[in-house]
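Note that one protein chain of the assembly has been removed; the remaining protein chains are unaltered in position.
Labels run A and B following the written order; every chain starts at residue 1.
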Amino acid sequence: MDFAFFLIQLLNGLQYGLLLFLVASGLTLIFGIMGIINLAHGSFYMVGAYLAWSLSSLTGSLTVAILLAIPLTVILGMGLERLLFRHLYQRDHLYQVLLTYGLILVFEELRSLIWGDDVHGVAVPALLNASIPLTENLSYPVYRLAISGVCLLLAAALYLLIQKTRLGMMIRAGASNRDMVQSLGIDIKLIYTLVFALGIALAAFAGMINAPLSSVFRNLGSHVLIICFVVVVIGGIGSVKGAMAASLLIGLAETFGQVLVPEVAGMIVYVLMAVVLVWRPQGLFGKA
Amino acid sequence: MKKNDQAGYDRREFLRGTTAIAGAAVAGALLPIGTAFAQQAKLKVGLMLPYTGTYAQLGVAITNGFKLAVEERGGKLGGREIEWFTVDDESNPAKAPENVSKLVQRDKVDVVIGTVHSGVVMGMAKVLKESGTLWINPNGGAGAMTGAACAPNFFRTSFSNWQTTHALGKVLKAKGHKNAVFITWKYAAGEEMMEGFKEGFEKEGGKLTKELFVPFPQVEFQALLTEIASIKPDAVVAFFAGGGAAKFLKDYQAAGLKGKIPLYGSGFLTDGVLDAVGDAGEGVETTLHYADGLDTKKDKAFRLAYAKTFKLQPDVYAVQGYDAGQLLAAGPRRRQGQHRRQARHDQGHGSGQDRQPARAVDLVQGAQPGAGHVPAQGGGQGEQGARRGLEGPGGSGARLQDLAFL
Partner (left out) sequence: MNSSRFAQLLPWFVLGLLALFPLVENTFYMQLLTKVLIMAIFAMSLDLLVGYTGLVSFGHAAYFGLAGYTLALMSPGYEAVSLWWSLPAAIVVCALFALITGMLVLRTRGIYFIMVTLAFAQMLFFVFHDTKLGGGSDGAYIYVKPSMRLGDFELVNLEKAEQFYWLVLFLMAAAYLLLHRVLDSSFGRALLGIKVNEHRMRALGFPVFRYQLASFTLAGSLAGIAGYLAAVQYGFVNPEILSWHQSGAVLMMVILGGMGTLYGAVIGSFAFILLQEVLSNQAWFGAWAKHWQLAMGILIMLVALYLPQGLAGLAQKFRGKPVPESADD
């Protein structure tokens, strides 16, 4: 591999990592702030991808489809928080695992009932359907660059939201002391609902923008889910910064692993996770 | 010779097996066919195919083809009504032994039809070898099914995996390619097709420089396409099928490799997906035992009937399903000539004679004797695509192919 290709693989790894960050950041927020293990997080990624597919084949435009789908997923997130997750805040993790495992099965079957079981491709928007020549025989799809850009923008927005806004302050306060925040007259329930919906929407959005690259198929969210758990645990539960660092780390590890050591590529991320946890049981950016 | 003897024996068993389906044991053979069949209970047919996931469309096409063959016979086989049992195998090898056990033990089917995924095929082989249930495989090309793990009740109306890529060696040589990269899904079919290609290509003096694998059924190829570009091989050979094939062709184009490094593959890369990929499929050359340009009467009739019935164009999978139906129907019909041929076989031990009964089954695919031909199918539109290169390692696993092609 000469240097040019090394750089291109680096780009591939970063693009994958940034996408993981979108899913993992929601997961870590829900983990850290509400103390919920959400196994169904990958299902929202899948729902996003299927919404992108069905709405874009309906409207003929992926952009329109995404604009329509985002409010839908926010509503879905808020509804589920009110109906189901609210009952789990004070419960043992075990029951959270159980409930969200059940939710995965329900989502898979609803997906099958609504959208069927076939694999579908999603067309890249015409505007972005081009490639930039990088070497004599390799081009880089513009769409991949575009989604990396969108992911970076969202990451920045998320940072500003949490660090610089009043809502972000309340979210941070709610994470460290729920009772105190409540006694100060802040509606913690509303904050939880918002955080949950935000997390769900981020995961679904990741599914939407990645649909042209991944295609849509059943159990789409399963692989993403497990990888994102790894990201969250390596980064430290509740740490958005940690999720970013770990996402990029995992993205690069998977990409280079696939090319350099294909025989063990699948297990690299888990070995990484085990090493990190033995060294720092609370994760890279977790509070001890 | 030993292999062929084995094959001959197996075929007799098959015909005997189908005879038993028709309800006629030794005594039954003496009765006129009509009366023997009229009193029979329904024939239980178990379809174990993928109806969800990457290979869902393949499963549906096979089912359509099979049912078309049955419909053409008035909805009956050997005069018996059919009771259908369907299992979605999800192309998941982990559930294969249990799924097929359900058909065999709970539903007690007379014959199992399936499946697509080679890993699932191996699970079926394990269970069906023990139960002895008649099995016709309309696609999955796992070599061991008709090799090490074979049994007298096993039949296949398709291919062994290695066969679909072996002939590419000659094609690449003819084009002047000296080295190639193979990219595929990491499971039995991909690995066997890779081996088949490697053997065929090396025999022609070519070199397989790199083997690249993606976990089944994932379709994220970006890192590996970058790797291909950095290796700069003379040619790329791929096996993907169904939705994965369409995605690969599009990504290959988007990565700018199309037109720079020529792409080859087994016909699954283009079959049934060309409409979906547009110009991304142009210029891709593939080899297979069937292509839609096959110019025979039988094929035209089949294609017309299929298109009329299902409002869909048939693909290789539909053909294989249709041929599986024909094969099952043909078993009982050939019964009478059986004893004579058997006797001849016992004297001769000649493989040529063993193959005789097959000619009676007028299959759609590969109507021409294929030894030594180089199948090449340009852009999936195959001028002569239906010929099969039968040269290759030891003729292993060619049992049903014999039946189909000779």
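Basically, a residue touches a chain if its C-beta (ideal position, glycine included) is under 8 Å from a C-beta of that chain, and two chains touch if they have at least 3 such contacts.
Remember, it's a predicted structure, so these values are computed and weren't measured experimentally.
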{"item": "In the full complex, displayed partners of the excluded chain", "value": "A, B"}
{"item": "Contact residue for the chain not shown (choose from B:118, B:158 or B:226)", "value": "B:118"}
{"item": "Options B:88, B:195, B:227 or B:251, residue touching the unrepresented chain", "value": "B:88"}
{"item": "Among A:7, A:75, A:110 or A:190, residue touching the chain not depicted", "value": "A:110"}
{"item": "From B:134, B:188 or B:329, residue that would touch the chain that is not displayed", "value": "B:188"}
{"item": "Candidates B:97, B:147 or B:293 - the one touching the absent chain", "value": "B:97"}
{"item": "Residue touching the undisplayed chain, where the options are A:229, A:256 or A:285", "value": "A:229"}
{"item": "Missing-partner contacts on chain A, residue numbers", "value": "31, 37, 39, 84, 87, 91-99, 101-106, 108-110, 112-113, 226, 229-230, 233, 237, 262-267, 270-271, 273-274, 277-278, 281-282"}
{"item": "Residues of chain B (touch criterion as defined above) contacting the omitted chain", "value": "86, 88, 92-98, 101-102, 105-106, 118-119, 122-123, 126-127, 149, 186-188, 191, 215-216"}
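What we mean here is this: only the chains that are shown with their structure count from here on.
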{"item": "Rounded Å distance, chain A centre to chain B centre (Cα mean)", "value": "40"}
{"item": "Chain B to chain A touching residues, read off their complex", "value": "51-54, 56-57, 212-213, 215, 217-220, 222-227, 229-230, 232, 242-244, 246-247, 250, 254-257, 260-261, 276"}
{"item": "In the complex with chain B, residue positions of chain A that touch it", "value": "1-2, 5, 8-9, 12-13, 15-16, 112, 117-121, 124, 131, 133, 135-141, 143-144, 213-215, 217-218, 223, 255, 258-259, 262, 266"}
